[in-house]
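All protein chains but one are shown at their positions in the complex.
Chain naming follows the written order as A, B and C, and within any one chain the residues start at number 1.
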Amino acid sequence: MNNDEIRASLLKRSRASKNEIFGKVISGICITIIIGVVVSIFYFVASKGLATFFTDKVNLWKFLTGTVWNPSTNDAQGDPQVGALPMIVGSFSVTFLAAIVATPFAIGAAVFMTEISPKLGKRVLQPVIELLVGIPSVVYGFIGLSVVVPFVRRTFGGSGFGILSGTFVLFVMILPTVTSMTVDALNSVPRNYREASLALGATRWQTIYKVVLRASVSGIITAVVFGMSRAFGEALAVQMVIGNAMLLPGNLISPASTLTSVLTMGMGNSVMGSLSNNALWSLALLLLIMPLVFNILIRWIGKRGAMH
Amino acid sequence: MKKRLIALLGLTSLLVILSGCQLKQTGESITAVGSSALQPLVEAAGDRFTEDNPGQFINVQGGGSGTGLSQIQAASVEIGNSDLYAEQKSGIDPKDLVDHKVAVVGVTPVVNPEISVKNLSTDQLAKIFSGDITNWNKLGGPNQKIVVINRAQGSGTRDTFERWVMKGRSTMQAQEQDSTGMVRQIVASTPGAISYMAFPYVDKTVKTVNVDNVTPTDKNVQINKWKIWSYEHMYTNGKPTGLTAKFMTYILSDTIQDEIVGEMGYIPIKDMKVSRTLAGKVATINE
Amino acid sequence: MQNYDSSDRYLKNLDDGNREIALTTDDLHVAYGTHEAIHGVSLGFERFKITALIGASGSGKSTYLRSLNRMNDNIAGTKVTGKIMYRGLDINGDNIDVYEMRKHIGMVFQQPNPFAKSIYENITFALKRHGEKRKDVLDEAVERTLKQAGLWKQVKDDLHQSALALSGGQQQRLCIARAIAMKPDILLLDEPASVLDPVSTATVEDTLMELKKDYTIIIVTHNMQQAGRISDYTAFFHLGDALEYDETRKIFTRPKIKATEDYVSGHFG
């Protein structure tokens, strides 16, 4: 190519640059659509959920700390009885307990998959974990009802319905998510960390415990918190085993309720726009805000992790 | 890759546009939504209707009486199914709604089969559900804690039960389930459990209890000897027309009332010997 | 590291009418955010010669090289001022098509980075994307470039094998073949031999000597001997400045300034 041709080609807009604009537009449209969906859901839930406080004039503090949920009747002062505390406590209890039980298992399985036997891990455990995700929550619920609940009843007494059963079911449900994210976290620890440690004469376990796990602490916490926000939003399966009694849970084996279970149960039975319905949407709003809080927690942990 | 991507996107939008053009769709359909108790009945009738009238569809959805009433009020569906009178539901303005009573359903207390108690008075029942009686031995049964299982607030079955049993007394906070199937499963498997359900759902896994020495049978409901029953309503917004009217006539026809409504365990309207108003006034129907 | 006076410098001006100049930079500054990495470098590169950029780590030689085909565009917060003149045009100009420019100013990186595709696809992929569809032309390009890169004999039976299966040295030569398949004017190489064993390094060097007939080559290297062996000109970078630029022979035997002398004799770096 001679000089002029090259100059001309440099000054012309090439196919690649048109293509680049095309790509930017296409992917931009996609992200805009998703943002649109996100914004409209937030708007939708917020507008309905806030109506309880603005239209129906329910006191926010009463809503968060009240212990009686009976939106169709009024209390002694004539205010509607929409106390969400029993559900809030129930939701947090099952979420935290499930996370506490699931974490050691998830870390164990992840360490096995990345450090002990990557081959068995990839061949056996990974498909197993992916399959666990694929089992629908309805099915989890029914297995919980026919296996976990009687088991809890026989072993711990009570009716079998309660936070403990919910914890067991959620444990199995969040295990795959937490495990696979932990695997990612462990995999991102550079190989030479391990080699250096092993070269210094450390055993495999010492290497795992002192080097690999230490280096991936923030990643693991992120995984657990992510699993928790999953557990927080799970509805059908928990609803089947927790008993759905809107009482402050006194122990782990008496019936309790979660935000999602009350929400799912009540939606079809209340009339759109009425207080009972709006109060349910306020619960949905709480459900939306909580993962947001969890998320901020993740970011915060991530930042602290990055500083080390 | 890129071409495939564009093709996919194109296909998607095409699909959306195409399906937006409902006008071009051949065939006709109406949607009935609401009460999950009424759903199997309307569904069965709808299936039969489509067999007799090809190309005319009845979409039947559950979602609960609340959904049914609010959707029919907003006129976003053709028929709203409800276990309750529209007047009973807060937030519903019943003046445009036309009530079609298509069946009657009785509600009976059920207990775990291990419980030997055969009869309860209305007062005893009320005390159980309000939490005043907590052990079966107070009622002549074994020394066993009573496990109360309630239906979700706002459910039609619960409203019926509370209206005719609790009579204004408030129920205690207890386990709640949002579906009869769940209630049945839990009552069947939980020692000392008691709950209530509509007649069609009763099977051999749970035991019914007589109330005030009346057995829960269709016959007793028909003469209002068994008091705990309610109408099943299908509401239309204004007088039904076209396909809706055709279907309403169809579902109230003798064939459907006998072969489907009766067969499924509901009580056909025409078999009722009495009628009961919203306020609870009972009158004998003269043939 | 010793601080040398950056006003003490000798930059040979090649643009004296006797030579054909492929590319010049004129007072080029590169900054990442608030940190300026290059403080105004002005150099010219002769056509069909190999120019080596040497200097300690952090001297800015790689940054400088990467700005010559605007690879720094993709790093957020990069700001480039000054001129890079190619064929009488400033390649940073608004009217310049950056993709077209990169076809003429190709680049090979420190880490071999073949695509996760077959050997054949690696070389023909960009050609196809730029509109070349004729199979015979593509086949010819594969054979020619692989021969030029000294890889043909080893891979000619495995052209449809994954490039990732090649050894490091072979991968790097594949990357060179891939770059010259575009028939660029100028070839930029960023320490192409730093991760290779001596044998592979020698092969790559042979390849470059061979390529110099058709291409203007600018190479960043850590390896003094390598610069001495293959380059015609050498520029010495120190803390974001080019301190000395001359014929390689002169730089290595009679450097004009102290910093260059210290560096090439191994006193620092």
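Basically, contacts are C-beta pairs under 8 Å (C-beta built on N, C-alpha and C of every residue); 3 or more make two chains touch, one makes a residue touch a chain.
The rule is short, and it goes like this: contacts and distances are computed from a predicted model.
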Candidate names "Na+/H+ antiporter subunit E", "Dihydroorotate dehydrogenase B (NAD(+)), electron transfer subunit", "Phosphoribosylformylglycinamidine synthase subunit PurS" or "Phosphate transport system permease protein PstA"; UniProt protein name, chain not shown: "Phosphate transport system permease protein PstA"
Neighbouring shown chains of the undisplayed chain, as defined at the top: A, B, C
Sole contact to the chain not displayed, among A:153, A:194 or A:230: A:230
Selected from A:35, A:64 or A:100 as touching the chain missing from the view: A:35
Contact residue for the chain not shown (choose from A:8, A:100 or A:138): A:138
Contact with the hidden chain (one of C:60, C:106, C:192 or C:255): C:106
Residue among A:94, A:111 or A:279 that touches the chain left out of view: A:111
Contact set of chain C toward the excluded chain (per top definition): 69, 71, 74, 76, 99-103, 106-109, 111, 113-121, 125-126, 129-130, 160-164, 175, 178-179, 182
Chain B residues that touch the omitted chain in the full complex: 1-2, 5, 8-9, 11-12, 15-16, 18-19, 22, 24-29, 31, 33, 36-37, 39-41, 43-44, 46-47, 50-51, 54-55, 57-63, 67, 74, 76, 178-182, 185, 200-201, 203, 260, 263-265
Footprint left on chain A by the chain that the document does not show: 14, 16-17, 19-20, 22-24, 26-31, 33-35, 37-42, 44-45, 104-105, 108-109, 111-113, 116, 120-121, 124-125, 127-139, 142-143, 147, 172, 175, 179, 184, 202-206, 208-209, 226, 229-230, 232-236, 260, 263-264, 267, 284, 287-288, 291-292, 294-296, 299
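Basically, only the chains that are shown with their structure count from here on.
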Taking each chain's C-alpha mean as its centre, the one farthest from chain B: C
Chain A and chain B, separation of their C-alpha mean positions in angstrom: 35
Cα-centroid distance, chain B relative to chain C, in whole angstrom: 79
Chain C - residues contacting chain A, complex: 86-89, 91, 95-101, 104, 129-131, 185
Touching residues on chain A, where the partner in the complex is chain C: 3, 6-7, 9-17, 20
Chain A partner contacts - residues on chain B that touch it in the complex: 5, 9, 36, 62-67, 69-70, 73-74, 89-92, 147, 152-155, 170, 173-178, 182, 185-186, 189-190, 193
